[in-house]
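Omission of a single protein chain aside, the complex is shown with its protein chains in their original locations.
A, B, C and D are the chain letters, set down in written order, and residue numbers restart from 1 in every chain.
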Amino acid sequence: MILDLYNYWVVIFLMMSGFYTLIASNHLIKKIVGLNIFQSSVFMLYISMGKVAGGTAPIAAEGIDTYSNPLPHVLILTAIVVGIATTSLALALVIRIKESYDTVQENEILELDRISDEETQA
Amino acid sequence: MFAVTCLAILIVMGIALARAFIGPTVYDRILAVNMFGTKTVLFIAVYGFLTERPEFMDIALVYALINFVGVIAVLKFVERFPPPSAQSDE
Amino acid sequence: MSAINLLIDIVLLTMLVFTTIAIVRSRSLFAIVMLSGIYSLLSANIFVVLDAVDVAFTEAAVGAGISTVLMLATIGITGYEQKKRRSISRITPLIVVFITGAVLVYGTLDMPAFTNPSNPVHEHVAPRFIEQSPTEVGIPNMVTSVLASYRGYDTMGEVIVVFAALIGVLSLLGIREKKTDPVYTEPPPRPILQVMAKFMIPFIILFALYVQFHGDFGPGGGFQAGVIFSVAIILYTLTFSQQDAMDLVPPWVLKRLAALGVLIYGGTGVVSLLKGGNFLDYNVLAHDPIHGQHYGILIIEFGVGLTVACVMILIFFAFISRGDKNP
Amino acid sequence: MINEHLPALQVVVPLLAAPICFLILNNRLSWLFASLVSWLCFAMAILLVMEVKDGAVLHYEFGGWAPPWGIEYSVDVLNAYVLLIVSGIAAVVFPYSWTSIQKEIPESHHRIYFTAMMLCLAGLLGMTITGDAFNLFVLLEISSLSSYTLISLGRDRRALTASFQYLIMGTIGATFILIGVGLLYALTGTLNMADLASKIPALEGSRTLQAAFAFLVVGFGLKLAMFPLHLWLPNAYAFAPSAVSAFIGSTATKVAIYALLRFLYTVFGADFSFNFMQVQWLLMPLAVASILFASMVAMFQDGIKRLLAYSSVAQIGYMLLGISLVNITGLTGTLLHLFNHALMKGGLFLTLGAIAYRVGDTRVKSIAGLGQAMPFTMGAFVVGALSLIGVPLTVGFISKWYLILATLEKGYWPLTVLIIISSLMAVVYTWRIIETAYFQERPANAPEVKEAPLSLLIPAWTLIAANLYFGINSRLSTDLATGAAKMLFGGSLL
Partner (left out) sequence: MNFIIDALSWACLMLGCFLGISGAIGIFRFDEFYSRAHAASVTDTLCVLFIISGLVLQSGFNLVTVKMIFIVVLLWLTSPVASHALIRSAYQTGLKPKLAITRKESSKRTQS
């Protein structure tokens, strides 16, 4: 039982650590690192599904007849690209936020936003 | 034989990882990451032989390359934006 | 999996767990970025152990390479400090994470066992890819045939995602062509590095080309080649200066080429449409379906490589051209 | 020949138009091209609706590979209906954009704006039409990445934080969807929705399936701003440029609701979703809470855009309420509200854009006296507001009518009362605006304000007029919605 699923459980632990960093962290860059961990552990979940006992990499070669499943690999290649695209956009946003708020701490930004909200209302 | 080598490399990686955790200066971390990267290259190479499909040496080459460029990038940024204290980054 | 592979897998996962814990607990941003580089390398190793060589290739180039470089450029601008925050309750996030994790663990209880060859994953769709793609598509790397042919439309979406990221970064940061601050235009002279870089860059580009065109037979393909190519330019930028690199590959050319890459991919689809097939049906591109598949995959991989290389270089330029504002 | 490729062209044309928009160096040409493509998309959507309205289902195999090996697009009444909404709104917003962004976005960014809008449109259309679960994720990310960009184009610096917040929440949502799809894949070995649907009934009771269901519902919940997960929405709509608020506000959440419906009904099947998982008892309280809470908050907003954003959260509550009733009338109500809400919110946001163009901002107090100064703009706003409230002869009435009927059919009369109360709340929050515009004097020191230019008024009035037209002659929308609802329930007796 444990040997059947240990890979998934470790991956879930990693996923949840990343998720925790993402939602609990106060620093925007640390949030993004959390996001990366969260996503790449999901990638590992997929790749774990594709592994076949005794299989090798899905590149056809003489004398090999058991290959691991190529489909999860394809999906995750796409997902990695999506991940880096999101990361770079998020980092660009962080740079702009730093330039206009002069901070990258979430609580300080929210505080500044609250002040400007009140000014708009007044 | 390859298995033993693989495990030895993994041990080295583990120790380098420990150095990366404790730091204390940014340079220690960079050193550890660099070492980790080189050992990753070796790991991939040996692992290919372990599983009897050594033709994926391209990955190891990429790692070696990325590792070098990564270290240079880190150094450039550390030089350009020196950390608050060179002695420890904590 | 044999015992030794299992052991290696477990050791790597354990290291990954420790790295993650260190990242979660660490307060030094620099350490976090370094550790996330290690995280990528480790997960790439796990991908190799789990037979996903193409994924490992990409993860190493993207996670340990590009994303670390971008993160560093960002913390250079935002500062290394992570201020102590006032005590905000961490209970709510913990509860959310705990519930999500519990649902996932609950979900895995009925998951098909790890590596069991009779799992549904290996029985329904995948066998055709494994058994017939070498004859239907005609190339040995099944990942490439699924990526570029069976699910070629997803890959086109992926190229568009990269292009969308470029649009976003250009909109947010832009690329400043002229640098005004003289302090940073001249990096300290570093003869050893420059000689090394000059020596290596041609080989890196050659290697990128090899990865681009050898992707049918081994791990690699357009995306990986594009990233490697951009790494060559990044190395050039780092050892010389941004202005030198921009003279070498002017951003306005790169912008055009990035859009062109997307159009090459889409254009292949349109051509196959005009030739009477479905969108992205390469069979109709030549008289012989196998040749058609070959041409199709070659062309779209070129489009992917072009877009990815240009976008990565442009994003890198955009990030470092912001750097001199807040040293 | 073209007809048979329509499903692919519907998405591929805007996808490829995006890089072309970026390559065209002249801003005005880029705009003309983008508008042309948006009309073309609308025309294709109309053609698709014509083809499938009698219950036919179109299939398109990308690369000529049969599903489940290749990626398949499949168009039925439901997709075609949502395609019509999305491309229709786009066909109005694109021409509108030119004048609107002149004052809101620096000129250097105009081309980027059109490219990003085009990508967003393509992503949303693709999400709607695709029959492959993973392809949905890819297209979702295309539309999300471009909408983060579009929102960050807002002038206020809070647009940046709004965009960042949306990015974080949106990516969590997308990752949850990815996990859900992964678990489904692990169980069935396929990614094609129709194929999944045929394999899932045999797996009922599997704990993995339940977890996949939970992740997909929460993931789409984040994307569609389901009540406790709606936090990203108000700021994103409030600080984005006006045309962007109009486009994203009236399409993005709708497509997410569509995707949720697709998974609940087609992939998992109504039986699993509602009999086994009982998801309606999750959706109903959330819907009620979001209607009450968001309407309440909307009453106290001073920025009109944010007010409308909270009202959107409330309207999403109506749509979820319709789903949670689990009968054909309720689902028809939901689908009608997709259409109607797109029309009214689109119209209202476009009107606000016209006000922003002349006045410079859209706070309630700065529109004082505009009733006289901008009669056509404010007239449009009044009609839109009436529609939001649900006054007869407007589209808002039609969908609320269906929802009320559905609650009565089920015998849930407290929900009937709730719908009426929340309509009254809508009266309160829109009345504040109308009262300020018509019955307050323009401050003496305020600058002179002219009527908005025609290039803004015509698109705004087009949508507003559609509000009236479909309110009076609702045959088209109700037929399609009823057809789609019946198709979703299929043969299952619920």
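As a convention for this text, contacts are C-beta pairs under 8 Å (C-beta built on N, C-alpha and C of every residue); 3 or more make two chains touch, one makes a residue touch a chain.
Worth saying up front: this structure is predicted, and the values here are computed from it rather than measured.
Of the chains displayed, those contacted by the omitted chain across the entire assembly are B, C.
Mapped onto chain B, the interface with the missing chain covers residues 1-2, 4-5, 8-9, 11-12, 15-16, 18-19, 25, 27-28, 30-32, 34-35, 38-39, 41-42, 45-46, 48-49, 54-55, 57-58, 60-61, 64-65, 67-68, 71-72, 75, 78-79, 82-83, 86-87. In the full complex, chain C makes contact with the omitted chain through residues 188, 190, 192-193, 196, 199-200.
Please note the rule applied: only the chains that are shown with their structure count from here on.
With centres computed from CA atoms alone, A is the chain lying nearest the middle of all the protein shown.
Chain pair with the highest count of contacting C-beta pairs: A-C. Ranked by separation of Cα centres from chain C, the top chain is D. In chain A, 19, 23, 28, 49, 56-57, 59, 61, 71-72, 75, 78, 82, 85-86, 89, 93-94, 96 are the positions where the chain touches two or more neighbouring chains simultaneously. For chain B, the set of residues touching two or more other chains reads 51, 55-56. Every pair of chains meeting the touch criterion is listed here: A-B, A-C, A-D, B-C, C-D. Residues of chain C touching chain A in their complex: 1, 9-10, 13, 16-17, 20-21, 23-24, 29, 32-33, 36, 39-40, 43, 46-47, 50-55, 58-59, 62-63, 66-67, 70-71, 73-75, 77-79, 82-83, 85-86, 88, 90, 93-94, 96-98, 100-101, 104-105, 108-109, 111, 113-117, 119, 121-122, 125-126, 129-130, 134, 140-143, 146-147, 151, 154-155, 157-158, 161-162, 164-165, 168-169, 172-173, 217-219, 223, 308, 315, 318-319, 322, 325-326. Note for the complex: chain A touches chain B at residues 56-57, 59, 61, 64.
Touching chain B in their complex are the following residues of chain C: 4-5, 7-8, 11-12, 15, 18-19, 22, 27-28, 30-31, 34-35, 37-38, 41, 44-45, 48-49, 53, 56-57, 60-61, 64-65, 68-69, 72-73, 75-77, 80-81, 184, 187-188, 193, 200, 204, 207, 210-211, 214, 218-220, 224, 228, 231, 234-235, 238-239, 323, 327.
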